[in-house]
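Read through the structure below, which is laid out as C-alpha cells, and then see the notes.
Missing here is one protein chain; the remaining ones are kept as they sit in the complex.
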Amino acid sequence: MDVIGIISQLVFFLIAALTLAAGLATVLLRNVFHAGLALVGTFFGVAALYLMLEAEFLAVVQILIYIGAIAVLILFAIMLTRSLMKNEDSNINKQWAWVATVIVILFVGLFILILQVPWQHSGTAVYTDLVPHLGTALLTTYLLPFEIVSVLLLAALIGAFIIARE
Amino acid sequence: MLLVEQFTLLIPLFPLLAFAIIVLFTRNNNRLSSWVALIGIIAALAVSLGVFFEALAEGPELAQNPFYSAPIVWYPFGTATLNFGWLVDPIGSVMLFMVPTVCLMIFIYSTSYMKHSHVDEHGHHVSEDDPRYARFFAYISLFAAAMLLLVISSNLLQFFIAWEIMGFCSYALIGFWSFRGLKEHHIDDAQVGRARAAGIKAFLTTRVGDVLLMTGIIFLFITVGNLDFTQMFNPEGLNNMLLGEPPIGALQWPTLIALLIFGGTIGKSAQFPLHVWLPDAMEGPTPVSALIHAATMVSAGIFLVIRMFPLFVFDAQSGGFSMQVVAVVGAFTAIFAATMGLAQSDIKRVLAFSTISQLGYMLAALGIGAFVAGSFHLITHAFFKALLFLAAGAVLHATGTNDMFKMGGLWRKMPITFITFMIGALSLMGIFPFAGFWSKDEILLESLREGWFHGGAVALAQFVYILLAIAAFLTALYTGRQIFLTFFGKPRDEHAYEHAHESPASMWVPLAILATFTTFLGLWNAPFISAFFHFVGEGGLVGLAQPFEHAPFDDLANISVYVSLAIALSGFLTAYFIYGFRPVAAGQADPLARLGIIWRVLANKYWLDELYGYKINLDGTAQPGLLLRFVGALSRASYWFDRNIVDGLVNLAGWIGRMLARVNGWIDRNIVDGLVNTTGSVTGEIAGWWRLMQTGNVQNYALLAAAGAMAFAILFLLRSFT
Partner (left out) sequence: MITTIPLVYYLTISAALFCLGLFGALARRNAIAVLMGIELMLNAVNINLVAFWRYGSPDPIGDQSGIVFALFVITLAAAEAAVGLALVIAIYRSRDTVNVEEIDLLKW
C-alpha cells in the first residue's frame, strides 16, 4: 500500500465519518431546521463519495439538484410549518425503539451479507472524460426512460402545484 | 229512387230515442214524457207503414229477394263476420205493420190508464197520475224499440239481443208496482208482493228458455258458421250439420238445434211446461199485459219459429222430429191452457190462459207445416187479444177490481167497452166474420186436411185437429163465461158497479180502432181473397225457396167452416146455459165448481206452480214449488257440504300447513338464525379486536412492512447460505 493509497483511505474514512455523522444528525436532531441543515451536510458527503468513485458528473448533479433544489425546498417547507413543532416534547415517535431494533438487525444482516459475498473487482481504471459517453447513452440507449422520467417530473410538478395551491 | 226501406233501421231507433229522452230529460214531466213516447212510436209507425206498403208493392217476390242490408260490422270472427242490419221479408213486413199499430193503440190507451182516481178527504173524485208515469212510458218505449229491432233483425244474434231486452222490459213492467210510495193509494201491500214475485218468476222462467235458445244459437254458429238469416240456410251449411257426429245418440244436429231454439220459444211464448209465468205476469199494468203478454213479446217466440222455419223444414226432410215436437207442444198447450182458463175468476188471468192457448194454436199450425195459417193467426190474435186486454183493463179501471165475481151487468154502464169486448171475444171464439174466425178456421182446416185428406192419414195432424177442436170448444166456453159474468146479469158488487163508468175517449178510441181491425182484418186471408196467403206464402221464405201450397177452397173447406162454427157456437151456448140463463148471484159459487175434483184441479192450475213453479198467493206471499224446494234443499246440502266438509278439509290442510310453518319458523328463528347470528357476532367480535391493529399511522404500517420484508429477506438468505 502506497502513500496515495493511505491518503485516499484516510480521505475516504473522513468523508464516510462526515457523511454518517451528518446522517445521524439528520435523523436525530430535535430541531427540524437543524436536521435540514444536517441533511445538506449528508448530501455533500455523498457528493464527495461520488467524486471518490470517479463519477464527477453525478457529484455535480448531486450538489445541484439535491442541495440546490431539494434541500432548499425542504428548508422552505420547514420554515412554513415550523411554528407548529415548537412545543413538541419529542421529535421521535412512540415506536422508535421497535424501529431501532429493526434497523440494527437490518444493518447487521446487511453487513454480514456484504462481508459474505465474494465481490469481484473488475479493477479497470478510468481516467477519461465520461460525460460525452453518458450523454450519448441517455439520448440513445436510455432515450425512452429519459423521456418518460421527464414527463414524470412534469406531472409531479403540476401535481405538486395543484395539491399545494390554496 | 229513394226507398223507405233504406230507413228501416230508424224504426227501432225512434222509440229508443224516446226512451233515452224520457230517462235523461223529461222524467219529471209526465205529460211531456207521454208525448215523447207517443211521438217516438208514431214516427216508428210512419216508417214501418212506408216499408210495409213498399213490401206489399213488391209482392211475393220479396220472400226470395227481401229488403236486406247488414251494414254495421259488429264483430268480425276468424272467417265469419257478425253484421247488424235489417231484413224485411213478407211476414216481417206484416209484423212491421202489426207491432207499431198495436203499440200506438196501447200507448194512447196508457196515457189515461196510468191515471188513478180516488176519493180525497173532501169526498171529491180526484184523478192522479201514477207516481211512476214517466217511467212507465220509458219502459214501454224501450220495449217497443226492442220488439221492432227483433222484427227487423237480419241476424240471429241481433234477434237474441232484442229478445233479451224485451225480457228485461217484461220483468220491469210486470214488477212495475213492486214497491209503493207513501201516497200511492191505488195499490195495496198484497199487490206489491205479488208484483214483486211475479216479475222475478217471469224473468227466471223465461231465462230457462233463453239459455236453451242461446245454446242453440251457439251450436248453430258452430255447425253452420253464420248467423245471418239470409246466409244461414244455404244448403251447404245445412248439409254440413248432418255431416258431424250426432251429438246425443240418434239425435241429429238439426233436430237438436231446432229443439234448443224451440226451447226459447217455449219460454217466451209461455208454452207448456214453461207457461207458468204468464198468468202471474198479469200483475203488471193492463197495457203491459196487452202489449207484451198478448200482442207482441209472446208472439216473438212464434216469430222465432217463423224465422227459423227453414231449419225445422230441413230437419223434417232429413228425418228429424223437431216439427212434431212443435206441433205436439203447441196442440197440447192449446187445450191444456184452455182448461185452466175455465176456472179463473180474475178477468185478466182468463185472457192470459187464452193467450197461452192461442199461442199453442199457432205453434201447432207451424208444427204441421201450415205456415201461413199460423202466421196469420199470429197477426189477428195480436189485434183481438190486445183489444180484449184493453177492454178488460177498461173494466177493471172502472170497477177497481179484476174479480169477475164482483162484476156483472156492466154493459149498461160501459156500452162501448162492452161492444168492443164482444167483438174481441167473438173473434177469439172464432165466430164469423171476425178476424179470429178466419185464422183459426184456417188452422183447423189445414190440420183436418193434413190429417185425413191429404193422401193418407197423418196421426200427428189428426191429433192436432182433435185437440184444437176441443180447445176451440173450451175457448168459446171460457170466453162466454167471461162475457156473462162481466157484462150480464145483476151487479154482484154494488160499490164496484156504482164506481163504474165509461172510459174517457183516449181509452175507448184505441178500443174502437182495434175493434175495427178485428172485424175486417180477417178478410185479408178469407178463402176467396187470400191476399195474405198470396203475399206471405207464395214466395216461400228467406232460406226456403219452395212456395207454400195453397189449399183449394173446396167442399172440405166448407165443411170445416161449419164444423168450426158449430163447435164455437156450442161452446158459447154451453156458457150461456151455465152462466147466462141463470146469472150467478152475489156470493154464489161458480156453477162449474160442481165438477168437484176436476174443478179443483183446474182452479189450482194442475198444481204445477206447487210442483215446479213458484206459487204466488193473493196476499202477496209466495212459495217455491216442490222442484224449487228440492233444488233449494240440494243447494243448502251442497252449501253445508261445502262449508263443513270441503272447507273443513281446506281448513285442515291450512291448519297443518300452519303448524308445519310454525315448527319451521321455530327452527328458522332459533337454529338457522342462531347459526347466522353466531357467525356474524363471532366475526364482529374478532373484527372488534383486530381492527385495533389499524392505527391509521402510516409509519406504523411502514415499520411492519419493513420488518416483514426484512424477515423474508433473512429467511431467503439463510436458505441460500445453508
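Order of writing sets the labels: A and B. Residues in every chain begin at 1.
Simple rule for what comes next: contacts are C-beta pairs under 8 Å (C-beta built on N, C-alpha and C of every residue); 3 or more make two chains touch, one makes a residue touch a chain.
Everything numeric in this text was worked out from a predicted model, so none of it was measured.
S.K.: Of B:T79, B:Q546, B:Q694 or B:S720, which one is in contact with the hidden chain?
M.R.: Residue touching the absent chain, from the options given: B:Q694.
S.K.: Could you please point out the subunit B residues that touch the chain left off the display?
M.R.: 691-692, 694-699, 701-703, 706
S.K.: For the chain that got dropped from the picture, name the residues of subunit A it touches.
M.R.: Output for subunit A: 1-2, 4-6, 8-9, 12, 16, 19-20, 23-24, 26-27, 32, 35-36, 39, 42-43, 46, 49-50, 52-55, 57-58, 61-62, 65-66, 69-70, 73-74, 77-78, 80-81, 84-85, 88, 90-96, 99-100, 102-104, 106-107, 110-111, 114-115, 119-126, 128, 130, 133-134, 137-138, 142, 145, 149-150, 152-153, 155-157, 159-161, 163-164, 166.
The working rule: only the chains that are shown with their structure count from here on.
S.K.: Any idea how many Å lie between the Cα centroids of subunit A and subunit B?
M.R.: The answer is 116 Å.
S.K.: Mind listing the subunit B positions that touch subunit A in their complex?
M.R.: Spelled out, the residues of subunit B in touch with subunit A are 699-700, 703, 706-707, 710, 713-714, 717, 721.
S.K.: Show which residues of subunit A lie in contact with subunit B when the two form their complex.
M.R.: It comes out as residues 93, 95, 98-99, 102, 105-106, 109, 113, 116.
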